[in-house]
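Next up is a structure, given as structure tokens.
Every protein chain except one is present and positioned as in the full complex.
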Amino acid sequence: MSDTHAQSVPFVRESFIPEAPPPETDTGVVAWLRKNLFSTWAYALLTIAALYVIYVILAGVLPWLLNGVWNADSIQQCREILAGERGGCFAVLTERWNQLLFGFSYPTEAYWRPTLAFALLFVAAAPVLFTSVPRILLVATLLYPFAAYWLLWGGTILAPLVGLLGVIGGYLVYRRLIDRSFAYGLLGGIVAAAAIMWLGGFVVADQPRFLSLLPVQSRDMGGFMLNMLLGVICVSLSLPIGILLALGRQSSLPIIKWICVVFIEFVRGVPLITLLFVANVVLAYFLPPGTTFDLILRVIIMITMFASAYIAEVIRGGLAALPRGQYEAADSLGLDYAQAMRLVILPQALKISIPGIVNVAVGLFKDTTLVSIISMFDLVGMIRGPILASTDWGGVYWELFGFAALLFFVVCYGISQYSQWLERRLATDHR
Amino acid sequence: MAIHTDPPASGFRPSMLINDTRYRGLTFQFIALVLLIFAIAYLVSNLFGNLAAAGLNISYDFLGESAGYDINQRLIPYDSQSTHLRAAMVGLLNTLLVAFLACITATLLGVIAGILRLSKNWLVSRLMSIYVEAFRNVPVLIWILIIGTMVQQLPQPNAFRGENASASMLFDAVALTNRGIYIPGPVFGAGWTILLVVALLSVAGVVAYRRFALKRLYDTGRILPLVWPSLLILLVPSVLAFFILGRPVTLDYPVLRGFNFGGGVQIGVPLIALWLALSVYTGAFIAENVRAGILAVNRGQTEAAASLGLRPRRIMNLVILPQALRVIIPPLISQYLNITKNSSLAIAVGYADITATLGGITLNQTGRAIETVLLLMLFYLIISLAISAVMNLYNSSVALKER
Amino acid sequence: ATLDDVKQRGTLNCGVVTGLPGFGAPNANGEWEGFDVSMCRAVAAAVLGDPTAVQFVPTTGKTRFTALASGEIDMLARNTTWTFSRDTDLKFDFIGVNYYDGQGFLVPKALGVTSAKDLDGATVCIQTGTTTELNLADFFRKNNISYEPVPVETQAEGQQQYLAGACDTYTTDASGLAATRATFENPGDHVILPEIISKEPLAPLVRHGDNDWADIVRWTLNALIAAEEMGITSANVTELAASAGDNPEMNRLLGNEGNLGEMIGLSNDWAVKAIGAGGNYGEIFEKTIGENTPIGLARGLNAQWTDGGLLYSPPFR
Amino acid sequence: MTMTDDAATARNRLSVSDEIAIEIVNMNKWYGTFHVLRDIDLTVMRGERIVICGPSGSGKSTLIRCINALEEHQKGRITVDGTVLSSDLKNIDRIRSEVGMCFQHFNLFPHLTILENCTLAPIWVRKTPKREAEETAMHFLTKVKIPEQADKYPGQLSGGQQQRVAIARSLCMKPRIMLFDEPTSALDPEMIKEVLDTMIELAEEGMTMICVTHEMGFARQVANRVIFMDQGQIVEQNEPEEFFRNPQSDRTKLFLSQILGH
Partner (left out) sequence: MTMTDDAATARNRLSVSDEIAIEIVNMNKWYGTFHVLRDIDLTVMRGERIVICGPSGSGKSTLIRCINALEEHQKGRITVDGTVLSSDLKNIDRIRSEVGMCFQHFNLFPHLTILENCTLAPIWVRKTPKREAEETAMHFLTKVKIPEQADKYPGQLSGGQQQRVAIARSLCMKPRIMLFDEPTSALDPEMIKEVLDTMIELAEEGMTMICVTHEMGFARQVANRVIFMDQGQIVEQNEPEEFFRNPQSDRTKLFLSQILGH
């Protein structure tokens, strides 16, 4: 067929050439190895170096893992059992798992409550995170905060119920008034909710035993549960605040913009640990005399402030990514600012921002370990405090830190995989 | 064309405060400002009320008092008789030192890992993914603690003692101990300034040579070799001068003295632990940025450059990197910011940064919580703003020109 | 006032150490135990009648004072040294010494050091923000020798660093050293050097200004000390309190005579409850840090004045 | 040019009333110091259809965006349907609900279905009950010939369909005046016709329209007047026939030669 050139231009293929398998040299294990591991000398050297690194790591970790002691009362016993051999003393995990997960003062008989709350978290988060989940489950998301509150803190079920009623009542009033204007709706809703909760407060005070779970104080929460708690609460709270800050920063009103900019830049400019110091040592001075509120609450306030500044920046990115035309189209249809934001701009901007928000959430969740520096007993604080200080387990570092790292890794890796999945999906189905 | 005037300027009615676009904004801003002022006034009045009730006051006098404590790592002279302010300065410099060192190594690590992660070598790219994911998804505090514990496993200085010591120095010059790393330090003899001048001149020479080579390339098209001549210019004069001047700089080797090594230069173990931890942790993030930056450069760019006949290394230097850097550098700088902020966890490994000195010991010894925390935040804020300013400058200077 | 707050709350918020065996540490079940902890329990028992009505707030050397100053805790019982500036400048009230201590050095035997003055050039682990940190600096400066501090935040960390050999010696209150050493695998391999370089009167403290509250805590401590002196123990306290005896001071203390309780705004059997919570001073000492515990501290200065010690409760009158 | 006759006929079918729909008097606008609109005077009668053309940057978009209060003008007076445009929010609201606008890039809301796009403003601004709003929406979607797309999302539609949805969305607010800013210039050639057809239909129903476009066929067929703008000024206006056949000003001639030439 080599005559298909200029001299005999016309050519028509008579027979279809069937698909053929690629040449041997291009397939199979050997070809794969050649292509992926040994394609050049430099690569071969790299491969060997990598293999060596893997060997060193495995040689160090495997015996420690496989030889590990899972049953012992103290590190001394571990050492006896190991009798000089290398091996981990994982007994500390089996002995103290409850403290690592729940802190040392959460009542043992109530461990099922945080566990259940944790499991329910998935049910509540699913409809938010995955659009394919039936919308009706959003009800579960709405109910979750109240259910989780009841499970974690205990006390009468009336308290969260009143809270729920207040929110529902507020929402109904808001719906009635929203036709007048957004501001009316919001104000009316808040007033109604506050009124219901205030009235409900008497009922709760009157019936503290009604369907009551053993009450647990915030101080008694610790371990990994505290990290989860702080992470979930602060991220949820910081979302609305972050949105407001982002809108404020985009605002054309200079003073409002300026307030938001100063707040955001200030919070982003200082390390979280200094904000925690503020929560720990300074905040009380700024509150009216006599208010003493829980360290945990103060910490939640500061971390929420911290997170909302970062979330505001993410959402600002989302807002900026929207074409101007969307704002103009909304304007030209006669929607007012609140309507345009609520109905047109934010739904789109938030969707774009989700991966960024998830990243902030992961970072924040990791940063909850910093509370151990102000002597709260989260997972890290638990390890560094009571466990390593105890006579029994002083000196067991790797097992404990490894366990902590593993827990965080599982959660954070899971979330970041989700965010990557989301990013891929957003990239493909933005039509 | 008839002359028309503006719409009749109707008088001001209060309802215009809400309904008129010109006043509405002012109204909102006024309300916001009033609320803000009230909030601040409320907080401040609480503050003074509480302080008065507790019989405390706000005063920065303590900064002038003698600190009374010692600091193990100091870049400026300091002893326990120095003031708290000086202790804060020591801490400040230590923060900057560890942040600076960690920025450099994290960048190196991140760039290498990021590029290797894109490598076609399956094993290496997998290994780098594991590195990146492992470090990104575990809190930096845990890494600091783990690495802090890890460096503690280095041999004690004691282990170097005696006939059959269980540890030995590398090349008889470097000792790795759990108190620090000891390396030979320079001792400057007569004539070292001349040597310094020679060395500086050689550096200038290298720069000049590279300029010349580029100009020559532009003028004549001849590409001169760069690596070998640069090295020669850099080293030969200095080495010659070193011997001609009769070895004006000698090395002081660390030796075991008393409890610890003496002589040479000591890099304290807290510094090393923090430096290492911040580097590997942030390196993982930087690796992601680098990877994203390189991937962000369209594949078409490589192909276009290749089809023009450019070699892979030149494609990297002339086409890919200049573009990728625009994508990489802004997040890189915010990573530097993160390093600086994360270095505030120094106390977890006993490193005396500003949070540990001013925000820790000084706060605790003097009880001046509000004052020290404010100072501390101010300090970090200044660093952050300075770094952001640099970033903005960079961004505006490299922004691609668009229509 | 603090008393009303505590009563209303139903629990006493008591600041303790994050973990120092014998003085204050949660056991495997998460219950706080120790010498300082017992002080908290005694106050809770006196005020609320329930030694378990205590919310323990762990504090580090750094956070302890702000926790107290900001009202987060009602009292701090955390091997804290009574010093001039803490009492005056920081605006606290130390209510009386519950342990007379001094700063010492812990070194490995193998190091061959016999005196603190031999420590020239040593690396010293030291808890930041403590008096011992300042004493250390003074001591080395005075003796014109050098050292290198390794700052640690908590007892546990100090122990970790010391055992890993990151420092040659660990210094803190001698009692703390004993407690630390007791947890070692081979306590015998470590010695506490003979020099005591400072006075460390450890005392519970409260906020300055609320004198009523300070009185309650102060006299609870005195009650425990006096109880030992009078031979009142947790075993016999209910019996002795049941009826007035022939010792008028004991009668007053146990509420059978006079109305001391009322004077400080408590019920008259406040001291009975306080002593019943964990026993008298001596009992607490023996149970938590005494010679029969792993800590193994001798009474020494902390013996009753009648036994040649410094414990000397003012009279209950 | 066989189209001319048809066009003239078509245009003559359309009636123009005596009522004034829009009156712009001596309007000036600056962007910063840049004088983008200079002494604009324009009166549009109810039922009139006006085409604005002119080189890029001449201020065409700015002019019609001022009518809709999307941009604020600094001098002069704009009266829409008897309401003087001022910075009073009530006024702006009233004018915006009288005036519909279609953009070059459609600006549909991508997170809402076609139907939701069309009912959003009626429900929230006009407070129409949802059912009623949906009926109206379907009516106008049918009119622009895409009722079957009601439940799709904008991203699933072609450009031409999207622009027709945008028109329907504006119509759902029952505006008395429609503004179009280059409605076809972001479309592929095949799609231009379907959008123009929709607009012609609208014109035939007597809607008052101001349309920035360079589709000269369209101008010939439906416009009562063609306005040529340059450098922020109205340079020439005339009936389309005259305008194209016999441009007066040199700038108009140059411009026409360019756009008709290619």
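Each chain gets a letter, A, B, C and D, in the order it is written, and its residues are counted from 1.
In this text, contacts are C-beta pairs under 8 Å (C-beta built on N, C-alpha and C of every residue); 3 or more make two chains touch, one makes a residue touch a chain.
Bear in mind that the values here come from a model prediction, so they are computed numbers and not experimental data.
A.B. asks: Out of B:269, B:319 or B:376, which is the one that touches the chain we can't see?
C.D. replies: Of the listed residues, the one touching the omitted chain is B:319.
A.B. asks: From the list B:35, B:53, B:104 or B:217, pick the residue that touches the absent chain.
C.D. replies: Within the whole complex, the residue contacting the unshown chain is B:217.
A.B. asks: Just checking the interface: what residues of subunit B touch the absent partner chain?
C.D. replies: With respect to the unshown chain, the touching residues of subunit B are 217-223, 298, 300-301, 303-311, 314, 318-319, 322-323, 326, 400-403.
A.B. asks: Which residues does subunit A use to touch the chain missing from this display?
C.D. replies: On the subunit A side, contact with the omitted chain comes from 1-2, 4-6, 9-13, 16-17, 19-23, 26-27.
Basically, only the chains that are shown with their structure count from here on.
A.B. asks: From subunit B, count the fewest steps through touching chains until subunit D is reached.
C.D. replies: Counted as steps through touching chains, the separation is 1.
A.B. asks: Any chance you could check whether A-B or B-C wins on number of contacting C-beta pairs?
C.D. replies: Higher C-beta contact count between the two pairs: A-B.
A.B. asks: Which chain wins if you rank chains by how close their C-alpha centre is to the centre of all protein C-alpha atoms?
C.D. replies: Most central by this criterion: A.
A.B. asks: Need the CA-centroid distance for the pair subunit B / subunit C, whole Å please.
C.D. replies: Whole-Å distance between the two chain centres: 43.
A.B. asks: Roughly how far is subunit A from subunit C, centre to centre by C-alpha average, rounded to an integer in Å?
C.D. replies: Once rounded, the distance between the two centres reads 41 Å.
A.B. asks: Can you list the residues of subunit D that touch 2 or more other chains?
C.D. replies: 89
A.B. asks: Which residues belonging to subunit A are in contact with no fewer than two other chains?
C.D. replies: Those would be 281, 284-285, 384, 397.
A.B. asks: Which chains touch which?
C.D. replies: A-B, A-C, A-D, B-C, B-D
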